[in-house]
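Only a single protein chain was left out; the remaining protein chains are all shown in position.
Going by the order they are written in, the chains are A and B; count residues from 1 in each one.
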Amino acid sequence: MSVFDGLRFRKVHSPIHNLDPRIKFVYVIAIFVAAIIFYQIIPLLILFLIQIPFVLLARVQRQWLRSLRGAAFLATFIFVVNVATTFFTSGYHFTAPNIENAAAMTMRFVVLVESFSVFFLTTSPDHLGLALEESRVPYEFAFAFTTAVRFVPVLAEEAQTIMDAQKARGLELEKGGILKRIRNYVPVLIPLIVSAIRRSLELAEAMESRAWGATKKRTNLYALKLHKGDYALVAIIVGILIATVYIRLYVPIPTIASFF
Amino acid sequence: MAIIETKNLTYTYPGATKPSIVDVSIKVEKGEFVLITGPSGCGKTTLCRTFNGLVPHFYQGELKGEITVAGIDTLKHHTYEMAKHVGLVFQNPENQLFALSIEKDVAFGLENVGVPREEMRRKVDWALNQTGIYDIRERSPHEISGGQQQRVAIASVLAMEPEVIVLDEPTSFLDPLSAEKIFEVIYKLNKEQGITVILVEHRLDLTAKYSNHLIVMDHGAVRLEGDPRKILASEETRLIGVGIPKATLLYQMLKKEGLNLGDQTPLSSEELADQLLEALKPRD
Partner (left out) sequence: MIEAQDIRYAYANKVEALKGVTLTIKDGEFVAIMGQNGAGKSTLVKHFNGLLKPSKGKVLVDGVETTKSSVAALARNVGFVFQNPDHQLFSETVEEEIAFALKNFGFKPEVIEKRVTWALNLLSLTQYRKTSPFLLSGGERKRVALASVLAWDPSTLILDEPTIGQDHEQKEKLRQFIMQMQTQKKTVVIVTHDVEFVAECNPRVILMKEGKIVADGEGKEILTDPALLELSSIVLPQIAQVFTKLAPLGFPKDVIDIYEAKAAILKQAREKGMLK
């Protein structure tokens, strides 16, 4: 209902969303390792391409493109710096291998961004919270995580209401110099803090009333179970790692320049 | 045996100069639908908090007198032990839902006491069905309306299968139709499951008809207690500042003018309409 809708999560079902977040995390690590092991453009390009089916299966292409666009500035920076350093160290001229090398470094960064964004775009916070609960992380931590996800949008909306209430009493947030502007926010911050304290008290009261802390041996409504998809992903991970090690050790990797 | 019994209960919040409840002695029988009302600040909420031990365990402060709920002395037992016997539902639905899906919220109490998964699933589904929110069980709390949120709050205490459910102005943020649906749910639980209900409300227009035991509080003390029909008909109730249902008020105004509609004071528009139809029906 408001500007803060983006902060709110929604449950989405897709073969990728339904995967066990723990396995997905291992997958991110595997891609990470592979991307570090290779420094040539061709294998890194392949690592980039093999992830695209995941993105398409999860139907998050639009968000995924947005995150890549977000990384574009840093990627350009990495490319320019790499080209520049080789330019200065190799006696002031551009060579094809140097540029290819810079492109590979940039590609490595893009692959990392890609795999992390696939993970976060396809893992809902409640799934992540559950994974935390099922791991050896203390329950209080997992609870704090999910509660934060639950209440961040609520607080954001409340901040908007408070700003509206004070603007209706003639407060002009954008008026004055920098110091005055900071002071303008006092009438917004105090009610926000007071209300957050009140809210947390009410939350604590509700938790107490529902037997919070009754036993150390908590149970859980959900259980993370491995499904077919998860086993398939495990197979893919193992495949990627074996291929990575084999290729790195025994296969001479051509450069693009060598094709010409 | 009474399910809730208090004797000379007096409680002062830490740092407060005046006690919030004074010398409260009440008795609630199993299966009753109790309505507690009174002006703002009369001590209704504080009294509710004594029923599951939030007062004094969570709030600290000084509690004098005796209180037993479901046969347990709440002074000697923690709130988490009381949670199996007494469920509290609060005014603001937003601040009592903390999970990211509805069924997870309903399961929260059961998880805390360590109920095995299959049994938990069964109880959660039962509570979801009782409150009519089974179909939306996988949604997140912000995807549903305030009325639905409050039903989740009820389901989440119901899942613990308590003997008593206490609701502190559960509908003040809701539109009238959603409020009515909530009261219907509570009434059904009371009738069909035999759960004792304690409902704190200002708006007797909507709730008086469900109750069979009314408690009127003022300045921390219980001023009137007993049959809602008698209490709502009394002048004293009006003077305390309780909002008498319009149907009851109209009945009394007509009675004063000499129109006899029968001895039973009506608590709802249906009852009054029936009495009027009977009294004014064409005779031949």
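The rule is simple: contacts are C-beta pairs under 8 Å (C-beta built on N, C-alpha and C of every residue); 3 or more make two chains touch, one makes a residue touch a chain.
Every value quoted in this text rests on a predicted model; they were computed, and no experiment measured them.
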### Task
Among B:Pro39, B:Gly65, B:Gly114 or B:Gly132, choose the residue that contacts the chain missing from this document, as touch is defined above.
B:Pro39
### Task
Among A:Gln51, A:Thr123, A:Thr146 or A:Gln166, choose the residue that contacts the chain missing from this document, as touch is defined above.
A:Gln166
### Message
Can you tell me which of B:Gly71, B:Gly194 or B:Gly241 touches the chain that was removed from the display?
### Response
B:Gly241
### Query
Please identify, in ascending order, the residues of subunit A that touch the omitted chain?
1-3, 5-6, 158, 161-162, 164-172, 186-187, 190-191, 194-195, 198
### Where the unshown chain meets subunit B, residue by residue
38-41, 91, 145-146, 169, 172-178, 180, 202-203, 205, 241-243, 245-247, 249-250, 253-254, 257-259, 268-270, 272-274, 276-277, 279-281
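Just so we're on the same page, only the chains that are shown with their structure count from here on.
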### Query
What is the distance in Å between the mean C-alpha positions of subunit A and subunit B?
45
### Summary
In the complex, the residues of subunit B that touch subunit A are 52, 54, 57-58, 79-81, 83-84, 87-88, 90, 92, 94-101, 103-104, 107-117, 120-121, 124, 138-143, 156-157, 160
### Query
Quick one: in the complex, what on subunit A touches subunit B?
8-11, 124-126, 129, 143, 146-147, 149-151, 153-154, 199, 202-215, 217-223
